[in-house]
Every structure is written in C-alpha cells, then in structure tokens.
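Presented below is the structure to which this report refers.
In this view, the complex is presented without one of its protein chains, the others remaining in place.
We just call them A, B and C in the order they show up, numbering each chain from 1.
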Amino acid sequence: MKCRKCKAPAEIDLPSHNTACCRACFAEYFTGQVDKAIRHHGLINPGERVLVALSGGKDSLSLMLELSRQGYDVTGLHVDLGIPVSSAAARAKVENFCTARGLKLKVVELIKEGLPIPDVKQYIHRPICSACGKIKRHWFNRVALTDGFQVLATGHNLDDEVARLFANTLRWDAGYLSDQGPCLAAESGFARKIKPLYRLTEFETACYAFLNGIEIHTAPCPYSSGATFTGHKKLWSDLEYTSPGTKIAFYDGFLKRGRPAFAQVDKDQGRAVAPCTTCASPTSTGVCGVCRLKIAVTERRAADPDRQTDPDRQ
Amino acid sequence: MKCRKCKAPAEIDLPSHNTACCRACFAEYFTGQVDKAIRHHGLINPGERVLVALSGGKDSLSLMLELSRQGYDVTGLHVDLGIPVSSAAARAKVENFCTARGLKLKVVELIKEGLPIPDVKQYIHRPICSACGKIKRHWFNRVALTDGFQVLATGHNLDDEVARLFANTLRWDAGYLSDQGPCLAAESGFARKIKPLYRLTEFETACYAFLNGIEIHTAPCPYSSGATFTGHKKLWSDLEYTSPGTKIAFYDGFLKRGRPAFAQVDKDQGRAVAPCTTCASPTSTGVCGVCRLKIAVTERRAADPDRQTDPDRQ
Amino acid sequence: MITVFIEPDNETLHFERLKTVLLLQQRLGLRVNDALVIRGDMLLTPDCRLQDGDEIRIRKVISTG
Partner (left out) sequence: MITVFIEPDNETLHFERLKTVLLLQQRLGLRVNDALVIRGDMLLTPDCRLQDGDEIRIRKVISTG
C-alpha cells in the first residue's frame, strides 16, 4: 500500500477518507484536521491562553503536543485523583511527557484538596464515574478561572463525540441537541470549552501518539466497569465499516442541519449564577456541588470509626 | 412462561414491553396499540372511508383485518404489478383473504394500464424499486382521489419506520425530519396518509397474522436484491436486544421532541400543484411523473424489434 | 430428533437433544423476536420444552422486500 499523496510506503490505511498515508503525510493530515476544526468553529482566538485537560491517555497528550506545535499558548492540567497505584502511574506519564517536551503543566491533587476519589466512592452513594467526572470538570473550570485561561481544551475525539451524540439522539434530548458541538461558548464565568480533535477518530489519535513516541497511560480505571459508550462504539464501528465516512458525515450533518433546528427551540431559562460562597466557582446553588460533596465526605470520614486513630485498637 | 395479564400459558414473549401474552390477551394488546395510534394522531375521523394498500404481506393484511374489526369502513387496493409468477401469487393471497373475510377489494392491473413492471425494468434506466414504488403510490393516490376515499392506510410497522427515521437522521435530512410520522395530512388533492401499525413491530404483526390464520405472500420480489434497510434493521435488532424498548422510545421521542424542532425550520416552498393533464392526479409538472413513465415505456416498447410481431421471424 | 423447517428459506434441519426453544434459537443465531417458533397451531416462547419427534416451523419476520 502506498501513500496516496507522495507514493512512499504507507503506514496508515484510512478507508473512511478513502486514503492511505506515510507517516510524514499523516502528520500533515492530522495537523490539517485540527486546524480545520479550530478555524471553522473559532475555537481559539489569537493571544488566548489555553488550558488542556491531561488525563495521560492518547487523546489528551496528542492534543497537547499538536496544539503546542501549532504555536498556541498551552498549559496542561492534570487532576491527580488519589487512587492507589493507578493515579500515580497516570500522573507520571503526564509529568514525563511535559518535562520531556518542555510543556507547562499544573497538577491538582485531590488528596490535598480533601476529596480523593476513594473517599468519594466510600462515602457518597451515587455512581462514582459521574461524581468523579463532576469533580474533574470543577477543577478544570476553577483553574481556568483563577489562573486566567480563556479556553479549556479537552481531547474528545470523533468516536467519543459520535457515541455521545448518538445516545442523545436516541432520546431526542432537545436541550443537549441544541448545544452539543466542538465549541461551547464562555458563559457565566466559565471559560470557553473546545474539542479540537473532534474530526479525528480514536484510531487516528492512537496512530499520532505512537508515531510521536508518546508514552500513554492505558490501564483502565480500577473503579470503572467499562466505558459508558462501548456498546454504541461497536455499533458505529460496524456502520463505519459498511459505509466508510458515516461517522464524520453524521456529526458534520448534525452541526450543519440538526443543531440549528434545536437551537431555535426555547431553552430552559438559566438560573441566576453567582460565585460559590466557598470556592468562588460559578454556581446557581450558593455553595457549589463539589464543595457540598467535599463537606459530605469530610463529615462522614470524621464519623467513620475505621478512619480514626483509636489507641485501643493499635 | 405465563401471560402477564391472565396467567394462562403464554404464546408470545415481548421483552420490549416487559410482558408475555396468551393469544387472547395478545389480540387485546394489538387492538389497543392500533387504537392508541389512531386516537393519539387523529388518523381516522368518524364516517371516513379508508383505502388500505394491500401487498399480500403480513403487515398489510393484518392492518386490513384489524381496521375492519374495529368497525372502520375499509376497502383494500391491490396493485397487480404484472411480474410473471410472483404477481399472480401475491394477488391470489390478497383475493382469497378478502373473499374469505367478506372485505371489499379493488385491483389495479398494471398490464391493463400499459405499465407492467417488467417493461419498466426493461425500458427505463433507473433503479426498478424506486420506479415501482412511485407507480404504486401513484395508483393508491389516484384510486383514493377518483373513488372518494378520505384516508389511505399503509401497513408500515415500527421496524420500517425506525429504519427509515434512522437513515434520515444519519443524514440529518431536515426536510424529511420535519414531517415523517404516522399521519401525513391531506394536501393538494392527495388523501391523508396514515400508518396505524407504527407502534407494532414486525414480530408482532407476524404473530397477529399467524394467530388469525392469515395466509401471506412471503416470496421476495424477483427484481429486488434485498430490503433497502436490512442493514439498519439488524443494527436495531441489536439495540433492542441490549435495551428493550429502544425502538419505540426513539420513534415516540422523535415525534414529541425531534419533529417539532425541524417543523419550525422553513420548508422549501411548494410548487403550484394542478391536475395532471393526462390522468388528473395532482402534479406540479403538467403531466405527472407516472404518465411520463408510461409514455416513455410505450415509445420504447414500440421501437423494440424483439417486441414487434415480425412475420419473418415467426 | 427434532425436525425444524425454516421459512422463508425453505430449509429443513434436524437436531438431536435440544431441550428448549431458547437453545434452538441460539443454535440458529436468532433472538427472541427475530422469528416465530411454531408447533402445530401454537406459538412457542423461549422457555418451552422441546420433545423428541417435534416438528417446528421457524418463520423469520424481518421483511425482505
């Protein structure tokens, strides 16, 4: 198989785009797709500072590298969840990556913040993945706000976005369908949220990470029983295999013809947003959701006999 | 397995509705779903005459039987396509069914109308399934118009509707998404078009046909290489198996929250409609599409040396 | 021995030792609502037991035209 562009031996076969690439032309292709996303949807304006959420996986590290290569002013943010073994491994991958490439990195340690995920799992009776996601988003928003970033970038790829859009379309969730997309405008004290990899598949970000020698964290989270959208990803893999190009056509078609229809539908009125009285994050509930989580965890941990230093039991 | 309602031995397991039925309770369930569709979407008003399109398959014959049992004034319409062997077999099933049940039936013979499908296949260079569908719809509309039927009912079931909706959603076809549904209002000289079986799956109409001793035409059309939406039906079978109830939730959700969003989008302006100068069917092109097809077939047939009585060759 | 006639394929299969309709469906790669399972003039649910000598009709329901 030869590179369609330069006829060198191909390393990457991309039936969805009816093409195949050598590694040099793939790098160009990848850059072009990210650039197209940024220009087409106004994701980053000149001079803006971009905070990139870094989990340590292939998508987030690839995004960080590509944005820095395109000359954007990027800083990574890693949230250390405080899960034994797993969190230290993920954090090491992120730190090594940023150090080796000379990229700026901030780390939030949930243990220091009094809200490590193992405690949330132990003391809060709700699905841990949902609480953990909420806490991570809280910190991304909070660091963007307090450190003056205009833009918050995440590594969501086309497969993530299509699976999520599909789930929301199955339910015809009008609220969600009115604003899903690669750019969520800044609002009520939150930074603009962008997904510059939305045109690239999981396979393509994995190729990019490999070809750039990025060491990634691949171990699944010990608390997760599997990906939320795995079932739909399989279905979409079948659709894409049968009709190459279906994924991007579905997502682009939604942005062009689906979302505008739902955007006309009246949105529910936003409630008044004010700074959280504890942490200053924008919230409509006085004390924000994560600060309330922290209060609950702190109280229950203090009341837990197994977590107190009991001289009789030592 | 017992009938969830009356505890008799069940014959039909319906995981999508989290239930199982004996045949008596299944008949009630089936009637209830058709009645719900009719009432909820105003499909048939008191005193209206209903023309039911009868192909000879399980869906159309089940629909005819159920509507007649519910007391509606129904007349069947079968279009004899003139395909050797296959059409005679389908027509016999329809005629036997209507005779045995004392139901009114009209038959249009495309051979008599000068437009048998084999000739369309031979002389018209476009996909035969699309031309055949167009011709059948033309005759359903035309008979409804000339014989004074207010309503035209077809046997489309939930699987048909979901597969079609899904195909249109994958493309985000706004025009289609603005008016797909179980009821297309009467307009420009066309009768109201209704799909009273839209809440019932293919499995359920097949059970109904079997339990009512309906003999159905099952041989696939010799000109069709397979169903248009078979690929998507398999996908939906997987989704329904994983999450029972997904099909009807997707379709009902579309009617409640999807379609209204697209209905707000400006529709393309309809062109002026007037009676076809040849057959009086409403058309925006002077002579309607099917009359033009007929002219083309007649001309090409007349010019075809193989179809002329040539004394030298006899 | 159980004799199974498949519609609309018009194929006849024979099986030894199939205890239930569910096992038959699994052998044929069919899910609960992919086909009618008919014995005589009755429909069978997946839990129904099959007997030696049974003649079963499988009527697939996905319409093909």
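Definition applied: a contact is a pair of C-beta atoms (placed from the backbone, for glycine too) under 8 Å apart; a residue touches a chain by one contact, two chains touch by 3 or more.
Small disclaimer: the values here were computed from a predicted structure and weren't measured.
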{"item": "Displayed chains contacting the withheld chain", "value": "A"}
{"item": "Absent-chain contact - pick from A:206, A:261, A:276 or A:290", "value": "A:206"}
{"item": "Sole contact to the chain not displayed, among A:104, A:121, A:233 or A:300", "value": "A:233"}
{"item": "Hidden partner chain, residues of chain A it touches", "value": "1, 10-16, 20, 23, 57-59, 159-160, 201-203, 206-207, 210-211, 218-221, 224, 226-227, 230, 233, 237, 240-241"}
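Here is the rule we use: only the chains that are shown with their structure count from here on.
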{"item": "Whole-Å gap between the CA centroids of chain A and chain B", "value": "46"}
{"item": "Chain centre separation (chain B, chain C; CA means) in Å", "value": "28"}
{"item": "Length of the line joining the C-alpha centres of chain A and chain C, rounded to whole Å", "value": "48"}
